[in-house]
Structure formats: structure tokens, C-alpha cells
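Here the structure comes first, spelled out in C-alpha cells, and everything after it is commentary.
A protein chain is absent from this complex, but the other protein chains hold their places.
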Amino acid sequence: MRIAINTGGGDAPGLNAAIRSATLSALRRGWEVMGIMNGYGSIYTEHPFKKLTYDSVRGITMMGGTILGSANKANPFEVPVTKKDGSVELEDRSDAVVEEFEKYSIDALVAIGGDGSMHIAHRLSQKGLNVVGVPKTIDNDIWGCDVSLGFDTAVTTATEAIDRIRTTAQSHQRIMIVEVMGRYAGWIALHSGLSASADAILIPEIRFNVDAIAEKVMERQRKGDTYSIIVAAEGAVEEDGHRFVKGKEPGQSEQLGGIGEYLEDVLSEKTGKESRSLVLGHLQRGGTPSTYDRLISLRFGAAAIRALDEKDFNRMIVMQQNSIKRIPLEDVAGKVKNVPLDSDTILTAKEIGICLGNSK
Amino acid sequence: MRIAINTGGGDAPGLNAAIRSATLSALRRGWEVMGIMNGYGSIYTEHPFKKLTYDSVRGITMMGGTILGSANKANPFEVPVTKKDGSVELEDRSDAVVEEFEKYSIDALVAIGGDGSMHIAHRLSQKGLNVVGVPKTIDNDIWGCDVSLGFDTAVTTATEAIDRIRTTAQSHQRIMIVEVMGRYAGWIALHSGLSASADAILIPEIRFNVDAIAEKVMERQRKGDTYSIIVAAEGAVEEDGHRFVKGKEPGQSEQLGGIGEYLEDVLSEKTGKESRSLVLGHLQRGGTPSTYDRLISLRFGAAAIRALDEKDFNRMIVMQQNSIKRIPLEDVAGKVKNVPLDSDTILTAKEIGICLGNSK
Amino acid sequence: MRIAINTGGGDAPGLNAAIRSATLSALRRGWEVMGIMNGYGSIYTEHPFKKLTYDSVRGITMMGGTILGSANKANPFEVPVTKKDGSVELEDRSDAVVEEFEKYSIDALVAIGGDGSMHIAHRLSQKGLNVVGVPKTIDNDIWGCDVSLGFDTAVTTATEAIDRIRTTAQSHQRIMIVEVMGRYAGWIALHSGLSASADAILIPEIRFNVDAIAEKVMERQRKGDTYSIIVAAEGAVEEDGHRFVKGKEPGQSEQLGGIGEYLEDVLSEKTGKESRSLVLGHLQRGGTPSTYDRLISLRFGAAAIRALDEKDFNRMIVMQQNSIKRIPLEDVAGKVKNVPLDSDTILTAKEIGICLGNSK
Partner (left out) sequence: MRIAINTGGGDAPGLNAAIRSATLSALRRGWEVMGIMNGYGSIYTEHPFKKLTYDSVRGITMMGGTILGSANKANPFEVPVTKKDGSVELEDRSDAVVEEFEKYSIDALVAIGGDGSMHIAHRLSQKGLNVVGVPKTIDNDIWGCDVSLGFDTAVTTATEAIDRIRTTAQSHQRIMIVEVMGRYAGWIALHSGLSASADAILIPEIRFNVDAIAEKVMERQRKGDTYSIIVAAEGAVEEDGHRFVKGKEPGQSEQLGGIGEYLEDVLSEKTGKESRSLVLGHLQRGGTPSTYDRLISLRFGAAAIRALDEKDFNRMIVMQQNSIKRIPLEDVAGKVKNVPLDSDTILTAKEIGICLGNSK
């Protein structure tokens, strides 16, 4: 038996632990393991694979990133090809992937990645590859899986950053706004905001009203708390449906500030208090994985090999109700796992007096 | 409505977060909250209670320890009393606790603690008090609860310590043995050992054979890994049933080394390699709670008040299958939640080649 | 003897340790200690002072921020006053400070702060107050002092952030640019860049050439290092003298990106590689002080009281050549301590092959 491992999408702490665990579990079964370097794009190059041995995965559990490399745009079903007239078109090159697997006698694929990677994995499985997926995303929004690898470390990093911001907020009696990742789901914002005792938490699942936030700040002021900390998911949505975009729009030269900058301006105006915002950005996906992420990643990696061993293909390994399970890959793609509004965590936030952005 | 909060047993990271969450949730319902200072023992003193307000719990989520203080020997059913002849007897003073609650018009009790505290809480409930328990133990061995508060931080601390030990092990080509907490259950050892890539993990649930461990060390040596790291729960048991005791036995002057010292000696002899052991001890229960522990503690605290609000008394709040639930207090006491030998985590450890101490 | 303590300017890790040390040293001499709350601005309010006792400073050594509060615009020589016509003028209210000190029988002032605070302290001393200054700035650019309090923690925070960014840079084969504080001096950039193995470090003291940086990136690429990490002080200056400004200029609505954004664009274009930038911002001034900062702050605080005890007024406490010394306050103001271009640290950076932005 010979298998390949791929890591796709943005890097996340825990990828290496999953690679190590899958590799060791496979080697101990007497299988061979090949790593796909820098995503499926490498399949069309001369040296697409690197053999993974006991030595290749030594000491990598605690390392962030992925020893296999990743690539944001390595979808074999949509490969950008430059035409003679200079235009770029997307071509389906997935057959080449299947052929390459055959050429190298690879029997099965462990695909570690987020929603996009699971979609690709599913389509590859439809073309005949034997695939098992492992869910990775710091945003924790992969459908069907309570916790995905990378999430706990991202929350920890965000929590520590907010802890650090607090002293400045207090000393200078300011409103500090921390913008965290989460384009479609508010998991990082909600968990880090609660952990770090934020006063308001804005998530995409609950549309916010700036007056409600300003009122929270002033209510604290009246109680003698002369500063406030606000944690906002980058994808938080205003009551009127406005979603904030950051960076440059294609074809535009102007940089757009995200929700952090917006709140900085508008809260400063509404409360008369100094405000500052901070965008955590890439800090959230780097660093040494937390203990929790190391453990979940090791378990996911071993579980993927177990599934392959049982010929239970085209499944994604998931953590559901604190147990490792498998669900069909086809069930996953294109869905987002949002924070349920009736969840115990949301309830806790409300009961201890955190403003969730909506009018009370 | 007026409630009291008690923290019992060894301190653990997350206690303050639970106190804060319970207090805020209660205050927002218009209730009064009294903290029992330094355990039930204080009940017989002049000032048993301290009123908890919005101000008392400000900024404590991230603080280790407990602002209420704790006491290891504060069981009101077994109060040590010195007799005229100098002998000490244990007396049941629980009636005084009940009377004091009545005197101060306290309607209900939130009892945060471990197995012992839950047992006391249950017996107090039998005497008519309205009680809700919150499970706390860094050992994670409270029955009925997947994860108790304090555990994740303890595992994190142990993992970081093992990470730190690794460089010395490598540079000096040694066997390093790290002794972690876990008298009856191996949760900390198993989770930290896996996370930190230990080569052998010894837990009370699996009796160990030193020859199996020595063989693992030599197998690594043959592969070119000239060092090994062993994580041992303090309560690990040898094949012949020998359990290691540390410190002084009552009436003895000699200090007994624990399992760490034993392995240091015997492995050094069996493998011819330099060995060193380290006892993590109290480091594991201190420090800032991890993000996970802060969150679970906040949820437990709010859930306890919710139970009281619904008059659902004599329950312990638990995390089961990733959800907050309640179980009867009477079901908990006197049982230990061991690591299940068929758990996915044990399976992962085996599949990636970790020695669990037993002969293969 | 009765003294007052003031903390001015941006907060920095170590302020509380200095406050604690000065307070305890003074109390043990039998003196009284008053804290000025939220800067000199509070002097004109009803309750300008808060008595500092043994209890007020308990447990604050490890806390970031300042228990006294700070204010960026609290210069008593330039108080903004709104005129009848709505215009704002700056008035000298320093006499009021002197009067208030007399009214409360305050004999001396410990002024903890940066360059601006030392200038104010000097001018107050010229009006007859007995002052001793303690140098604080995370930028480390106060003249006359080898290391000021707050610097080591800021470098540590920046180093950890760069460590964290590295895994993403590697996994995605990107150029990552980290923008750190340092408007006039490159201390944070140089020290964190070296510690975190940056490939290029840009400091205000050395004008940079983007082609030299792009060439460094490509040289690495040729050696097989497909990513690069660049650390830039916010005040880095281009060869043509261009200095980058961030945020909104007064009267402008457009947000200006700083040096990070500029490099992201231009390096991406020149090298054809994906680039991303990150602004660390306020993260650098928050958090628990490092061991080094705690120690230096404790020493500075005690040394300030020692100077007062010896009636050696109008001095600033400094660390010079690893010893605590005192220099005249008047020597400090208006000067910036730059990184010396012939320093051993710069030499080390060059010798191990770090690009300092200039053409080779």
C-alpha cells in the first residue's frame, strides 16, 4: 500500500502533527507514504512527491506550518492558464492528478485542508481516487465537525493579544478594538472575546448596531470602568447588512479599512472617548500549536489511516460530541458551520453581561 | 434570592473564571452572592462570608487560584477536634453549616471542587441545602464529566515542561523522565505525553514493565535517536502491582522517591544510558488558565446559576459530548473516571509507536 | 517627607514594578507616597492624588500598564483651553501644579516617562520642584540611558510575533513584512529582527533601497529559501528621504498605509512573490513585563528614592554600562538616542548576512 498526503489552503498550527501521525501510523502498517509538495499544483511538475519516512517527521509535532508546503491556488479543477492573447482562463487538469497517482502507484490520498480542500477531495474521489479528508481551519467553520485543527491555537493567540491590549486600554482609558479572523463565522471572536473578558463581541451571526455598543461603553463608564474592549470578527455585519471589506478591491488604488477602523472612528465620535483598533491578521495562524491542537491533530492523522485501512473511503474525519467519527465528504462542501444562536456559549456571554452588538 | 459560593480542594486554573461567571449571572438576575472564605471551615468563625459584587470579580478570569481561598481539610462532616487528653477526633459539624446558611438566609450553594467536594455537597443537600456542583480537578478524573476545569491548563503546563526538557535530553543523549500528576487516572500523562511526543507514557490504567520501556529506549537508539523521553503519572503501577509513594510516610523519617526516581535508577542500569528525572509537582496547578479552561469555567459558572434559577437542585454541571448537562450529585461521589483502554487517544498513541509500558 | 509619583506618556511594561519599588522604598524610610492619577491634568481636579500604601502596590510587579493611569496630553505647560470663540489655545498651567504640590505639602516628585515627560520634569524642576526622573520608553530612544524600562518586553513581543509569522511565510513561500514601533530609532526592529532571524531589517538610521531588499529575497530564493522575512521600523526612511506615514493626516479622509503596506506592494512587484504585511502596533506596549524589565524597573524605582534621600534632585536615573547612574535632567530633553552605526550589534547583523536595506 502506498499513500499520498496533501495539505491545502492557509497554514494552521497542527498540520505537521497530523502529517506526523498519519505518516507514522502508515509506516507501522508497512505502507509507503508520499508527501505532495506545495499542493496539487506540483503534480504537473517533475518532482511532485517526496517520500516521507520516520526521519522526515521527527520532531515536527510542535512546529507550526506544514513541512509539505501549501498553496492558496492549487485547485486542479481550476488551474489558471495564460492564453496566447494574454487572457487567463481556468482549466480542469484533474485528470493529470489521477494519472500521476496511477503512474506512481498511489492507492489512496489523505487530504488535509479546509472547506475548499474538502470540495476538491470529494471531486477527486468522484474520479476514482480513494480519499480521506482531515478538517483544518482556524476559523472552525467546517460543517460537520465540532472542532477542526488550528482553531484552539488561533483562539489562544487572539486571547493572549487581547490580554495584552487590556493594560493599554486601562492605563489610557480607551476603547480598544481587536479585529480577529472569521469571515463567515464568529467562533474565534466569540471564544477569544469570552476568554479575555471583552465587553462587546461582534460576530457575523448577529448583526450589530453601533449605538448598542456605544451604550455598553457608556454604561461601563458610569460604573467606573473607564475603558472598554471590543472584539470583532472581520466578517461582522451591520444592522443594515453592510459587510466590511479590508485591503484593496481589484482595480482600485484605495486601501479599505476593515471593521476595526470603522468602529474606531464611529465609537470615538459617539462616546467622545479615544479609540484604537488592531488587526491580528496572520499572527492567528502561526506559531507552535497548543496542546489541544497537537492532540486533536495527532488523533485526526491516525484516524485517517485507520479509515484507509478499513477501506472506508471518501469520508472526512470529524470530532463530534468529543468522539472521532467519519462523515461522507460529499456532505461537507459548500456549507458553513455557524455559531448556533441558542448555544450555551452565546447564552453564557449574555448572562454575564457581554454586549453581542444587537440592541438589548 | 441569596446564594453562596464555595471553592474546595486544591486550587486549579479556572476557579476564578467560574466564580466570576456565577457571580455576574446571579447579580444580573437580581440575586445576592456571598463567597465562603477559605472553605467550609470558616463557617464556624465570626465572618464566614464575603459579599461578592460586580467589583469583587472584575478582571479575575485570567487569574489562577481562587479569590475565595481554599482549604484541603475543610470537610464539615469530619472536623478534627482536639480532646482533653490531646487526642484528635473527627466530629460531624455539618449542622452548624446548615444553621449558618439559615441564619444568613442563604437559599442555595454553588460548590466548586473535586470528588471530595462533590461528596460533601451531596451530603449537605441531603440535610436540606439546595446545592449545585461544578467539577474542578486538574487530574480530570471526576466521574460523569468529560472535561473538568483546570485540566487543559495542567496538560499545557506539563507539555511545555516536556518540550523544554527535550533539548537537554537530545544534547546530552539522555533518558529524561518527567513525573506528572495523576494518582488514580492517567489523563495528564497521556495527553501531555502525546502532545510533547514522549517515547513512553505510563498511566495507572496500564501496569508497566520496565523491560518494555528499556527495550523502547534501545530500539530508538538503534534508529539513531540517542535520547528518550518518558512521561509517568505519579500513580503508575508496576506489573507486580507496586505503586510508588513519594515523600514521607507517617512516622518515618526517610523520604521516599516516587516513580520518577525509581525509573531513573532502573533504566540507567538496564540501558547503560544517563537518566534524569523531574517532578513537575505544583507547577501543574498554578498559572493563568488556558483559553479552553477560561471558557469552560465561564460556561460552568453560568450553567450553575441557570440550574439554581430552574430550581434543579442537587445536580453537578458537566461537559458531556461537548455539551453542558446536569447529572445527579449522588451519582458522582466515590467514583473515578479512568482513561478507557479502548479510547481513540490510547489507540492513537499505540499506532504512532508510543510505548505504554506494557509488553508488546 | 511626602513624595508624589507620576507616570506619563504611552504605557509600557514595567511601570507598575517601578511604582511598587519606589513606593516600598519610600514607605520603609517612613515617607508618605501620593500617586498622581492619570497624569498632571488631574492636578486641576478635585482629587488629584491617591495615597499609595503597602496594600496599593501588592502584586503589581507582574502587571502591565500603570495603576496610576496615564494621559498622552497632560503637559501642564501646554494645556489646551477652549476660548469663547471656539478656538483652542495652549496655556501654561504649570503654576497650578507647583501650588498644588505646596498645598499638599509634597516635597518631591518621581516622574516616570519618556522624552516628553523628562522635558516636563525638567521645567517643573526649574520652577522649584524637587524632581527625579525614571526613563520609560519601549522605543529605547531616551538619550543618556542604555536601556529604558519597557524595551525588553517590546522586543520580546515583536520577536515572538515574527517567530509566529515564520511558519506561514515558509508554508506559503511568501515575503512577510512585520512593521514594528520605532519612529526615530530602530532599536526594536534591530533587536527583534536579529533575534527572530529576519532576512532584512530596516531602521531609521540607515536609509533603505528597495532594490537591495528585493535582491536579498532573490538571493535567498536561489539558495533554496523560498520565503523571506522583513522587519521594518515604522520610521524607516527611503534612500530619497521619504518617510512613511500611517493613518489619517489631519483634515484628510484617506487612510495612509505605512511602510509595511508600501513594501508589500513594491516587493511583490519586484520579485513576483506573494507578500503580506502585519502591523504589530499596540501589542508591543502591553502584557506582562519580561523578567529583564521587571528587574530594571524595580532597580530604577528604588534608585529614584535613593536619589531623593540624598537630596540629589533634578536627575534622571539611568542604566549606563550595566550600572545604575544619575545624569542631569536638563541633558536629556530633545535628544534622541539612535542606534550607533558602528555598534557591535549592527556589525553582527552584517557579518551573519542580514540585509540592512542599503546597497551592498
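By letter and in written order, the chains are A, B and C; residue numbering begins at 1 in each of them.
Assume a contact is a pair of C-beta atoms (placed from the backbone, for glycine too) under 8 Å apart; a residue touches a chain by one contact, two chains touch by 3 or more.
Because the structure is predicted, anything quoted here is derived from the model rather than measured.
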>> According to the contact rule at the top, which chains on display are touched by the left-out chain?
In response: B, C
> Given the contact definition stated above, which residue among C:D11, C:D115 or C:D152 touches the chain not shown here?
Replying inline: C:D152
>> Of the residues B:M63, B:V266 or B:L347, I need the one that contacts the missing chain.
In response: B:M63
>> For the chain not shown, which residue from C:S117, C:N140, C:S228 or C:S290 touches it across the whole complex?
In response: C:S290
>> Across the whole complex, list the residues on subunit B that are touched by the chain not included here.
In response: 7, 10-11, 13, 15, 38, 63-66, 69-72, 157, 161, 163-168, 170-173, 176, 254-255, 257, 261, 276, 278-279, 281-283, 285-287
> Footprint of the hidden chain on subunit C, which residues?
Replying inline: 20-21, 24-25, 28, 54, 58-59, 61-62, 146, 152, 155-156, 159, 163, 191-192, 194-197, 223, 225, 290-292, 294-295, 298-299, 302-303, 305-306, 320-324, 344-345, 347-348, 351-353
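In the analysis below, only the chains that are shown with their structure count from here on.
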> Hey, if subunit A just vanished and nothing shifted, what pieces would we be looking at?
Replying inline: B | C
>> More than half overlap in residue numbers between the two sides of the subunit A-subunit C interface, or less? Answer same or different.
In response: same
> From the centre of subunit B, which chain's CA centre is farthest?
Replying inline: C
> Approximately how many whole Å separate the CA-defined centres of subunit B and subunit C?
Replying inline: 42
>> With centres defined as the mean C-alpha position, give me the subunit A-subunit C separation in Å.
In response: 34
